[in-house]
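Apart from one protein chain that is not included, each protein chain of the complex appears where it belongs.
Chain naming follows the written order as A, B, C, D and E, and within any one chain the residues start at number 1.
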Amino acid sequence: MRNIERKLVTIVIEHALESRLIRDLHKLGVKGHTVTAAQGSGPHGRRAGEIDGGNVKLETIVSPELREKIIDHLEQNYLDKYACIVWSSDVTVSREQHF
Amino acid sequence: MRNIERKLVTIVIEHALESRLIRDLHKLGVKGHTVTAAQGSGPHGRRAGEIDGGNVKLETIVSPELREKIIDHLEQNYLDKYACIVWSSDVTVSREQHF
Amino acid sequence: MRNIERKLVTIVIEHALESRLIRDLHKLGVKGHTVTAAQGSGPHGRRAGEIDGGNVKLETIVSPELREKIIDHLEQNYLDKYACIVWSSDVTVSREQHF
Amino acid sequence: MNILELAIQNLTSPPVLAFALGLLATAIKADLRLPEAVYQGLSFYLLIGIGIKGGVALRDAEFSEIALPIVGTIALGMLIPFLAFSILGPLTKLPAYERGALAAHYGSTSLVTFTAAIVFLETAQTFVEGYMATLLAVLEIPGIIVGLLLASKGMSRSVNFRESLVEVLTGKSIVLLAGGLLLGAVTGSAGYSQVEPFFGGLFTGVLTLFLLELGLIAGKRIGDLKKAGIRLVIFGVGFPVIAATLGITVGLLTGLSVGGATVLGVLSAASSYIAAPAAVRLALPEASPGIYLTASLAITFPFNLIIGIPLYSVIAEALAGMGL
Amino acid sequence: MNILELAIQNLTSPPVLAFALGLLATAIKADLRLPEAVYQGLSFYLLIGIGIKGGVALRDAEFSEIALPIVGTIALGMLIPFLAFSILGPLTKLPAYERGALAAHYGSTSLVTFTAAIVFLETAQTFVEGYMATLLAVLEIPGIIVGLLLASKGMSRSVNFRESLVEVLTGKSIVLLAGGLLLGAVTGSAGYSQVEPFFGGLFTGVLTLFLLELGLIAGKRIGDLKKAGIRLVIFGVGFPVIAATLGITVGLLTGLSVGGATVLGVLSAASSYIAAPAAVRLALPEASPGIYLTASLAITFPFNLIIGIPLYSVIAEALAGMGL
Partner (left out) sequence: MNILELAIQNLTSPPVLAFALGLLATAIKADLRLPEAVYQGLSFYLLIGIGIKGGVALRDAEFSEIALPIVGTIALGMLIPFLAFSILGPLTKLPAYERGALAAHYGSTSLVTFTAAIVFLETAQTFVEGYMATLLAVLEIPGIIVGLLLASKGMSRSVNFRESLVEVLTGKSIVLLAGGLLLGAVTGSAGYSQVEPFFGGLFTGVLTLFLLELGLIAGKRIGDLKKAGIRLVIFGVGFPVIAATLGITVGLLTGLSVGGATVLGVLSAASSYIAAPAAVRLALPEASPGIYLTASLAITFPFNLIIGIPLYSVIAEALAGMGL
């Protein structure tokens, strides 16, 4: 029961998009998420003004299938248009119902 | 020497519990930890009032055995009672003595 | 195209060193990084005064080769002298050019 | 100015309006949250500021003058949570730990409600003893402890209950309030004058921002009102009036002026939403914030702010008129 | 004091100097950024503070006195972005979405430039109607909407455009400004006096810190000026003068004093760098901040601050002298 495999999807995105992204993710079916304030720089340069409050880093633990859906959605609606990147990794959780 | 395998245990917990959790972890034997301020939502809803300052995200790098002990401890004392989740993943560190 | 393997290198370091470290990393060739404010404790004790503003946690997604270079650089210039630790893990990204 | 005019003036004061604005903003889903760090900075400022002012006043007061009111306040702090716990039994049928959690909240008190009452009485040009902030600090703690004890009675607790109590007593709100009292009492009016522009002049403005944030949080709790049920609403509105009457009576009997007794009534009626929730969270995790925080923040707090304060001042006048 | 002396005094006021200091700090790569949370706290304070002051003034004004200026301001808010969009076509050859983004910025306005103008006119002892902050709030929004609409014309948008508009209208800057107006209008001067030391006394000091931060951000944009090209610089300096003249004319025609008309000119000339960038970011992600933010923050803002404000006051005097 303790070593359930899940995906940790991490998204870094400009602050202004935070609430839109969270809404979208919950529509896609994520059950929970954690957000921290972040700063950063990337190959595109900061496409938004720094004036708007930096980036946020959002982490959500999901099933592998949901991960696919999230990445599809980001590809279509975020990655090209906004200062946004995403990566995923394997994590182990202990309570299935939670994620 | 450079590719020592360790476990990264990440705990998201409501702010009010931060110092208690840190005390407990050090009693269990962790050698270090890193904390960042976080916000979030989960399937249980925010069980604590938002009034108390959101969540914290605590990360600690430990041996696989210590990971088991930590998760046991969380299962017994935190996971059911508090807004708290935990996940773990594999990481590589370069200095054994440190972790 | 979607499952490109990269390394996530995470560095926790005392605040005063933040800008120097970022400069060094970009000289080594990283294309982007994300920073969050952090607090923590470790086996060496806080070598810097808390007076200077805690730690920062820096994350950067890089190729395996660049990871080696970064860790070499940290070994030589940071790990012994400063409150600094580093760990790495495997992540999956979807856009090669970005990292 | 008559009582209605005063009530209206209270309602249209910037802090109360800011609370309403916060509720409104939640309704239209506007995100007006201050960054967490700033919000914590504001509450830090309010806690130590009220403590310092109370300490300065304490130093200027005669011991003979304040001894009785302090004893009376401690008595209230132990009596009120008992009363709340007992009334909640037949009224709500909640389990003991929920009732204990509520008792801890209503046994403790609220800095912001206190401040609103002070502003109200100042506008009405009613005399109030300077050391009321001392009584605020005194009333903050016993209610929480009694509430927690009531809740824990008959529970086989695995968590260390004493540990939680220590965490509560060394928590930010208690230590800042008590530390401010100490600082104020030692520095006195001469020292205070150096920091008056900061801790005095800005107080109402900072309170306004803080109440805007409280409004946002309360707004999110309004949805819980339905779940909480009508009996909790009755308690949240009725109990403060009982507690206030008790507090006013104790105030008058221990020699406070009508204004002072009104404030002690307000302190008794007010329920905590900073110190108590943190304490209950630590010591009574099984109790549900959907009940205690909703009652305290979304029912009793606005009730006291809008109706309670003028009402209690009328009750105090009446009781004093009866020669109490 | 003649106009040159006033201009110098404007230049040497703490907020303007702080902006210059920020530019300088960027040049020597000194990192003077305030923590993000504090920066957001300051802008929160400025927005709600200006709103409250505008609301208090609004309440004191006669409806007959302000009706016309408000209508005039709404007209300006719709006219100016059109004008900007049209002029940008032949001038810069930028695609429609870039021109629309710029139009949204120049159609909206800037709280900080407004405040600098108020301070300038106060020093010059020129009368200004108290309710100008109301016009600031009125002018904030229509320009953004018109600009976005102009940009979206002829685009096949996949993103939900209405969703973005809702996000803009319920965003922090609009809601704080409007909420502050409401709060101020309800509480009136009596209530305001309680919070004056906070929202009034500290305003210029907080503005000084905020402008230091804006200077840092603008400094980083200066490098983009070359990429942006000379035509954008011409627009950023020339268009404000046109818009100001329009604004002054409307102000005088709708019955404002010379001081009031000057301020309406400044509001028209000023371009937004808080509300508009956030809105454009959400609704028009393809538009490049390297163009609109650079123009607004690194060209037009300092131009207005240093040359524009005194210049527009001269224009207002002249137009008023012509019997307008």
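Quick note on the criterion: a residue touches a chain if its C-beta (ideal position, glycine included) is under 8 Å from a C-beta of that chain, and two chains touch if they have at least 3 such contacts.
Note that the structure is a prediction, hence the values are computed from the model and not measured.
Colleague: Of the chains you can see, which ones touch the chain that is left out?
Modeller: Output: missing chain touches C, D, E.
Colleague: Out of D:41, D:130, D:238 or D:255, which residue would touch the omitted chain in the full complex?
Modeller: Once the missing chain is taken into account, the touching residue is D:41.
Colleague: In the whole complex, what residues of chain D lie against the chain that is missing from view?
Modeller: Spelled out for chain D, the touching residues are 35-38, 40-41, 44-45, 48, 52, 170-172, 175-176, 179, 182-183, 186-188, 190-192, 194-195, 197-199, 201-202.
Colleague: If the missing chain were put back, which residues of chain C would it touch?
Modeller: Contact residues on chain C toward the absent chain are 14, 16-17, 19-20, 37, 39, 46-54, 77, 81-82.
Colleague: Which residue numbers on chain E touch the omitted chain?
Modeller: Residues in contact with the chain left out: 9, 12-14, 17-18, 21, 24-25, 28-32, 34-38, 41, 119, 197, 201-202, 204-206, 208-209, 212.
Here is the rule we go by: only the chains that are shown with their structure count from here on.
Colleague: Suppose chain centres are the mean of their C-alpha atoms. Which chain sits farthest from chain B?
Modeller: E
Colleague: If you average the Cα atoms per chain, which one ends up farthest from chain C?
Modeller: Farthest by centroid: D.
Colleague: When the centre of a chain is set as the mean of its C-alpha atoms, what distance in Å lies between chain A and chain E?
Modeller: Result: the chain centres lie 34 Å from each other.
Colleague: Go ahead and note the Å separation of the Cα centroids belonging to chain A and chain C.
Modeller: So the centre of chain A lies 20 Å away from the centre of chain C.
Colleague: Just how far, in Å, is the C-alpha centre of chain D from the one of chain C?
Modeller: It comes to 46 Å between the two C-alpha centres.
Colleague: For chain B, give me the residues that contact two or more of the other chains.
Modeller: In chain B, 36-37, 39, 89-90 touch at least two other chains.
Colleague: Going by the touch rule set out above, which residues of chain E reach two or more other chains?
Modeller: Residues 36-37, 40 of chain E each touch two or more of the other chains.
Colleague: Which chains touch, pair by pair?
Modeller: In this structure, the chains touch in these pairs: A-B, A-C, A-E, B-C, B-D, D-E.
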